[in-house]
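And now, chain A:
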Amino acid sequence: MTPALAAEGLVKAWGGLRAVDGVSFTLAPGEMLALIGPNGAGKSTCFNMLNGQIRPDAGRVRLAGRDVTGLPPRAIWRLGVGRTFQVTATFASMTVLDNVRMALLSHARRLLGLWRPAAREFTAEAEALLTRVGMADQAGRPCGVLAYGDLKRLELAMALANQPHLLLMDEPTAGMAPAERMALMAETAAVARAGGIAVLFTEHDMDVVFTHADRVLVLDGGRLIAGGAPEAVRADPRVRQVYLGGGPA
Partner candidate 1 sequence: MDRRLTTPHVRRRDLLAGIAIGTLAAPAVLRAQGGAGAGPIRIGEINSYTAQPAFLGPYRNGWLLAQEQINAAGGINGRPLETVFRDDAGKPEDAVRMASELVSAEKVALLAGGYLSNVGLALGDFAAQNKVLYAASEPLTDALVWSKGNRYTFRLRPSTYMQAAMLVEEAAKLPARRWATVAPNYEYGQSAVKWFRELLKAKRPDAEFVGEQFPALGRIDAGATVQALERMRPEAIFNVTFGTDLLNFVRQGNTRGLFDGRSVASMLSGEPEYLEPLGEECPEGWIVTGYPRDDLENPVHTAFREAYRKRYEAPPRCGSVVGHDIVQAIAATLRKAGGTDTEAMVAAFEGIRFQTAYGTGEVEFRAADHQSTLGAFVGRTRLEGRTGKMVDWRYADGANYLPSDAQVREWRPQG
Partner candidate 2 sequence: MEDLAVQALNGLASASSLFLVASGLTVIFGVSRIVNFAHGSLFMLGAYLAWTLTGLGPLAGLGGLWSFWGAILLAALAVGALGALLEVTVLRRIYGAPELFQLLATFALVLIVQDVALFLWGPDDKFGPRAPLLRGAVEILGLRFPRYELFLIAVGPVVLGLLWLLFHRTRFGILLRAATQDREMVAALGVDQRLLFTGVFFLGATLAGLGGALQLPREAVTLHMDMAVIVEAFVVVVVGGLGSLPGAFLAALLIGELHAFGILVFPRITLVLVFLVMAVVLVLRPYGLLGRAPSGAPPASEVAAPLPAAMPPALRRAALAALALLVALPPFLGDYPLILLADFATFVLFAASLHFIMGPGGLASFGHAAYFGAGAYGAALLFRHFAAPMELGLLAAPFAAGLAGLLFGWFCVRLSGVYSAMLTLAFAQIAWSVAFQWIEVTGGDNGILGLWPSEWARGRLAFFYLSLALCGAAVLLLRRAIHAPFGMALRAQRDSGLRAEAIGIDAFRIRWLGFAFAAAMAGLAGALFAYGKGSVFPSVLGISRSVDALLMVLLGGVQTLNGPIVGAIAYAGLQEQLARVTDYWRLLLGLVILALVLFFPRGLAGAIRRGGSP
């Protein structure tokens, strides 16, 4: 079976420093894969190469077998990849509902309408998506006033709007209280399973990672140093070394 996502030898250097140095992995459809590693390990750079934000110096990115290396983010989105950001990015001057509606309008390629109010488009679909992430009761609020956790949920709803096969979530629970983290990831996992969506996420909170990930990849110094089932990774001495400090392995 073709993997939902395949990274093949990704390399990115900033100046002389190789932030990502030959990373390869695959992600099966419906799988939840966590990418972990200490600060500066290259997680965000790696992530941004996958979603089109950064062009890799070498290596390829394949989506369901198709080479998407170097495509801009919007093209990658069109291929069925939803994204959430480490620092949330939403349309602050719009309501929650309108935010989701924008994603739906974009998915339907109906962005150039000049006359019919946008408010008449995709309202039911947007509400359904909000319901899926538990935000239905906040649909009418301006998203500038939302709590941080709710913004993350909103992002998830927007990410789901194009019926993605793959979700890329960069630190989906950063800045949230522990209880909220678990809740959000539980919802994400439920949504992903229900839709057969593959999820790649980075995460600092090890409890979240070991509770929800099917598989874990560990990045350090731009290289993958371990990967496998959560229990195996947790037991891996190299991982312990990286996380618990000490000299170089």
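As a working rule, contacts are C-beta pairs under 8 Å (C-beta built on N, C-alpha and C of every residue); 3 or more make two chains touch, one makes a residue touch a chain; residues count from 1.
Regarding candidate selection, all candidates are chains of the complex that A comes from, given by their letters.
Being a predicted model, the structure only gives us computed values, none of them experimental.
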{"item": "Interface partner of chain A in the complex, by touch - 1 or 2", "value": "2"}
{"item": "Footprint of candidate 2 on chain A - complex, ascending", "value": "51, 72-74, 77-78, 83, 85, 89-94, 98, 101-103, 105-107, 110-119, 121, 142, 144, 158, 161-162"}
